[in-house]
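Read the structure below first, then the notes.
A protein chain is absent from this complex, but the other protein chains hold their places.
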């Protein structure tokens, strides 16, 4: 039985406090475009970022981190080795780790890497519809970083993928779809300005790792992460005059977010 | 016969709408300092950034991109290979690509790379006066990232360089000088705060690639890119209290820029 929207909302409100109380250490192996924004999002939320992404350090560090993000946006050779090292260590220690297969299917190097990482059973896979379909092997690929498929088109594939990894799959879009293969949820919060700031999607992967680090129920944690993040975006959009001021307001909104904001605004079904 | 200032202004106003309507996919192989700002500038303008800069992916991606930026600011070994791959693919497909030879002449690795890339005939070369002079082989080099030559000193060299590449050469400075070897234009818009934000110049290279992607006349497109970019800087400077707020206002101004702003403020001669 899937949890009710009220369950998710209550959980999401409490999860925010748990993240702030425990300040999980989130190791990010991510692309060169969004490192700074990702670290600032984690800091604003109350988590601790650490970008340890070289071979020989990434594995050992994953053993002390609370959660790990592996984002394939700009996977140069050293980082690819470090990603496999970190994912292996995380899986072996049951530390939650998030795979964000940016532009997988369209580009050969990261597609091969994504398949290798998938076998290490990521706790959470986060992507747009085209990426999820390509990762599951159901799509033809070749489309690039923006999704050419609607979220609905990926729902069945996402459930199947979650069944095979034993983890959570999150499909981003105007309404996000999340599943652990059995349970499903849709989160309708957010604002289009989040797509006008680079890292708007990538940093969410890091936030998912932070939430999964403080809760055993990783499906509920992922729903809570998406809910908090997209509600902060709504609050920021109300004060923003464009994408530049939105990015600033978004960090302020994450830092100021209250449990009551989540209780009042969550649109989970 | 060179186009008149009124021709340029009308073209620049319309080109802005074309960029927004078509949202060109701009592949950026750029330096590690400015990746985030560059992506945010493209997003604010209405274009689609993609930082694909590893060997084995850069070439294939250039075949689907609308335009390509190659910026030599921090050219580590893998990126150098990827740059040659991308430039070759772009030239072969007649996809417009921009070469920004940051600090060329002063530093040996990038100088050798710049000469190799120059043989692939970049659609647009963008640099300060010292870089243009060094790239054309007319200067002694050794000066670093800031220009020690005035724009005027590089005008003749720029025309000769454009003649040899068959493309456009843009020399940045208080008044920008642009030429395709036959036609010339000077754009006097802009604000000094643009030089107090890292990436202020580098991101313009990406914007040139976006504009060149939507217009066959690449000289007019380059003039239009410079005009829109520097007018947005003027509008942002009016609201800014310093370099931090300027960067935020600049992104908001790019997103809010109207054809009428260009028609009213363009200073092209």
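A few notes on this one:
In this document, chain identifiers A and B correspond to the written order of the chains, with residue numbering beginning at 1 in each.
Note that a contact is a pair of C-beta atoms (placed from the backbone, for glycine too) under 8 Å apart; a residue touches a chain by one contact, two chains touch by 3 or more.
Keep in mind that what you see is a predicted model, and the values were worked out from it rather than measured.
Hidden from this view is one chain, which touches chain A at 25, 32, 35-36, 39-40, 43-44, 48-54, 56-57, 60-61, 64, 78-79, 247-253, 255-256.
Mapped onto chain B, contacts with the missing chain fall at residues 31-37, 73-77, 103, 106-110, 142, 144-146, 195-199, 241-245, 247-248.
Here is the rule we use: only the chains that are shown with their structure count from here on.
Per-chain Cα centroids separate chain A from chain B by 33 Å.
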